[in-house]
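One chain of protein is taken out of this complex; the other chains stay put.
Naming follows writing order (A, B and C), and every chain is counted from residue 1.
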Amino acid sequence: MKALVYQGPGKKALENRPTPEIAQATDAIVRVVKNTICGTDLHILKGDVPACAPGRILGHEGVGIVEKVGAGVTAFHPGDHVIVSCISSCGKCDYCRRGMYSHCVNGGWILGNVIDGTQAEFVRIPFADTSLYHIPAGANEEALVMLSDILPTGFECGVLNGRIEPGSVVAIVGAGPVGLAALLTAQFYSPAEIIMIDLDENRLDVSKQFGATVTIANNDGKAVEKVMALTGGRGVDTAIEAVGVPASFITCEAIVTPGGVIANVGVHGAKVDLHLERLWDRNIAITTRLVDTVSTPMLLKTVQSHKLDPARLITHRFRLENILDAYETFSHAASTNALKVIIEA
Amino acid sequence: MKALVYQGPGKKALENRPTPEIAQATDAIVRVVKNTICGTDLHILKGDVPACAPGRILGHEGVGIVEKVGAGVTAFHPGDHVIVSCISSCGKCDYCRRGMYSHCVNGGWILGNVIDGTQAEFVRIPFADTSLYHIPAGANEEALVMLSDILPTGFECGVLNGRIEPGSVVAIVGAGPVGLAALLTAQFYSPAEIIMIDLDENRLDVSKQFGATVTIANNDGKAVEKVMALTGGRGVDTAIEAVGVPASFITCEAIVTPGGVIANVGVHGAKVDLHLERLWDRNIAITTRLVDTVSTPMLLKTVQSHKLDPARLITHRFRLENILDAYETFSHAASTNALKVIIEA
Amino acid sequence: MKALVYQGPGKKALENRPTPEIAQATDAIVRVVKNTICGTDLHILKGDVPACAPGRILGHEGVGIVEKVGAGVTAFHPGDHVIVSCISSCGKCDYCRRGMYSHCVNGGWILGNVIDGTQAEFVRIPFADTSLYHIPAGANEEALVMLSDILPTGFECGVLNGRIEPGSVVAIVGAGPVGLAALLTAQFYSPAEIIMIDLDENRLDVSKQFGATVTIANNDGKAVEKVMALTGGRGVDTAIEAVGVPASFITCEAIVTPGGVIANVGVHGAKVDLHLERLWDRNIAITTRLVDTVSTPMLLKTVQSHKLDPARLITHRFRLENILDAYETFSHAASTNALKVIIEA
Partner (left out) sequence: MKALVYQGPGKKALENRPTPEIAQATDAIVRVVKNTICGTDLHILKGDVPACAPGRILGHEGVGIVEKVGAGVTAFHPGDHVIVSCISSCGKCDYCRRGMYSHCVNGGWILGNVIDGTQAEFVRIPFADTSLYHIPAGANEEALVMLSDILPTGFECGVLNGRIEPGSVVAIVGAGPVGLAALLTAQFYSPAEIIMIDLDENRLDVSKQFGATVTIANNDGKAVEKVMALTGGRGVDTAIEAVGVPASFITCEAIVTPGGVIANVGVHGAKVDLHLERLWDRNIAITTRLVDTVSTPMLLKTVQSHKLDPARLITHRFRLENILDAYETFSHAASTNALKVIIEA
């Protein structure tokens, strides 16, 4: 089968690989119908994710059709249309039993990382019963690729952790795909204001279309002053960090109101300054989270009831044989305006 | 009346001052029967609290008897025995209505800071109806001085924010009065382990007597390794920072388990390094809080029902005329083994 | 001044009454600009509310302008435009401190019940600082009459207690004003389905316009079967009782799914059968509540940010001198299609 293979820092190729087989009784083999590329895949390609060894098929997102199941799989059958979760959950360990699948001692984020992933014609899914989700008949399957990772990430790490409530004032620092996923799902809770902060005018335009009430182009570095002015000096109830660099986290520290929350979504590669000398008495919470995908059933219901349209995040489509073009487009988002790109097998 | 007055950095004196008068309809004048000294008073004396101007009577803790009330006070009458809360709450503003009295726009921590405090024979209490608490008949009034600040601080900032549950593993970094207050009130929730970390052997001995299951004398700087060894490499569910310096916060970052909480209690004067490059995917929460004293009624019930004995925190007693000795004793805790000192008017 | 006075069961009249005066330091006198009639007023007129004695000016809803304030009132001044809360909250008692204003030991629902109410040119408001809300400049003041009672009631007793979440399936039994208030505010949380059940076709039509996804005219008594069929035999996550009779509560018992909530909003005059022999093992919660109006600030924010349009509940308008006509219209809602009627002073 065709598969996109990581070949070491800076190198990748579309290779021919053997079709995966059932290895454990709890495995399923899924024919991947559509997949996508994540910012994390770009990190791997830069060599930033040491766990991911050369030779690995990348990809942890996708929808497909079950091809085969192991003897222990009872909830899925060949022919079932499924969403692949980016997190593999054994369903048995202490973390899984508490809904913290991200830290599953037998799984977690392994797909396209320490085992082969979804950017291929077929993928082996461990713990299939607790790591796949049935696609309801008649659903827009392509749109549901967004439920593998990007939407649960924005929702769980940003919106749920951020405790957004009706009437809240929210700021999202970073209008990339995950910031936009937070923006879309924040609206489940009817906040009064959602302020999007970014450098990219196109992404801010998209933010407006997606429901932001205010956008701030932070090219002048004055986002903090602007947010404080907009909120009458009060600051925001929820500040969502969706970039992963110190500067944007510091912005969140500066704009969170007493009693508010900083919900970190970004993947950080360096420490940040936590200004406890200003924050120790502010009654705030700072949260971090690797997505658990525990909200996938809830998100599916919101898609089915038209409260959420994940297709809005899709900007480009490619065939699997052209996946290198897809990477090219996705990795030059500033010029291509790419958000999420669909790769069709 | 006699009063302990801050006279600028490094200077204090027992002065004669006029007895305070009702200034607003919502004021009460309380005859202070017992008060105490807080670590914060020492900070003021170092000049670390610019809001507090020379000439201020210090003290934000105490019990006493209501002497006079303003026309708008309905819940208290002359002769009532009361606990003075360290936080003045107007009961009307948005913050007060949400139980966040610490950020009351008309009050907050003002006593012994921007208005005269309790280390005197009498004190004026603004917003008396919502800033004083009735002492039940027959209570140990001296013990209730601990409900002005130290116990609600340890409980709200450390225990409640730390979300301690039956079976939890808790570490408290810092066995000073506020760490011990957290230790005492953590036991309301039946955690499995409470690990106390400090440098002072006496305070660790006290911790053992107060219910710590393990104590770590961190003179060798190996507290992190020891906690990880004790917990089988898992770390702690709740790490309470009760010192207020970067090193102890960093310890908390290193020992918190995925899904756990770092509850900051300490007053910090400098920023700390937040290792988001290690913590971004650990599903943790970090909380800060200035005590709201919203739990005072709950704490009173636990004292009345003998679930909590605040008197255990009291090590020394002085007459008001000897308050300078009290300061001497309290500020040399390492040699005097002082925890909380009572000053009797 | 003109005032609508209860004269004993079945009797009411527009009388001339003296303008109220400040009685306590915490009082305000408000010139009532707009008020409305509540279903509870009709109950009083039937003689169902023994606490309300003949001679009482009715009405517990309205907006107006502060005329005078007592010496202890600090948050409001003459000329301020205000919403009158149906619940008077002293802000001091244990219940008020816990946000349960409905059970304020000094207030609660007293207006138009045990003290004179808002269906008059002026009204005395006790505990003004904690029982009035400022109207933001430029707001639609008439619409805000709906924030005195009907919207917080539907929201707190139905929606908040009902724990509605994104993707939830909700049924509201009763499409009168309070059921519709629950319908409007339920949408803050993006439920997947909101099923409205009533006998009145007009109210069901209104429900559709207000966002119900399904309506059931229960003239054939088959609502339970229909709900179960619509939900694939699963039942609803949240069942809101908004009528106040045994039959509608029994309907809720029959349609709530395991793990769900029955949120009672209706005012009941009789006991109901609780089928614990079927429900003991269903992991459900049943909640009751007299509105606390603790959500009024949140609701105001949702109105200001256009997430909620309370004006949709207003169907008729009258001058105060014609308030008897207003009662006539409101009490014959089946023929007049009245929801809420505005009475203008």
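Just so we're on the same page, a contact is a pair of C-beta atoms (placed from the backbone, for glycine too) under 8 Å apart; a residue touches a chain by one contact, two chains touch by 3 or more.
The structure presented is a predicted model; accordingly, all values stated were derived computationally and were not measured.
Undergrad: Out of A:Lys11, A:Arg97, A:Arg278 or A:Arg317, which touches the unshown chain?
TA: Hidden-chain contact among the options goes to A:Arg97.
Undergrad: Give the residue, chosen from C:Ile65, C:Ala139, C:Ala217 or C:Ile286, that touches the chain omitted from the document.
TA: Only one of C:Ile65, C:Ala139, C:Ala217 or C:Ile286 touches the chain omitted from view, namely C:Ile286.
Undergrad: Which of A:Pro54, A:Pro78, A:Gly269 or A:Pro297 touches the chain that is not shown?
TA: That would be A:Pro297, which touches the missing chain.
Undergrad: Among B:Glu193, B:Asp309 or B:Glu328, choose the residue that contacts the chain missing from this document, as touch is defined above.
TA: From the options B:Glu193, B:Asp309 or B:Glu328, the contact with the absent chain belongs to B:Glu193.
Undergrad: Among B:Pro9, B:Gly55, B:Pro78 or B:Gly167, which one touches the chain that has been omitted from the display?
TA: Residue touching the chain left out of view: B:Gly167.
Undergrad: What does the interface between chain B and the hidden chain look like in terms of residue numbers?
TA: Residues 165-167, 185, 187-193, 213, 297-302, 304-305, 307 of chain B touch the chain absent from view.
Undergrad: So which bits of chain C touch the chain we can't see?
TA: Interface residues of chain C facing the absent chain: 95, 98, 100, 102-103, 244, 249, 258-259, 264, 266-277, 279-290, 292.
Undergrad: Touching the absent chain: which residues on chain A qualify?
TA: Residues in contact with the chain left out: 25-26, 71-72, 74-75, 90-94, 96-97, 99, 106, 129-130, 294, 297.
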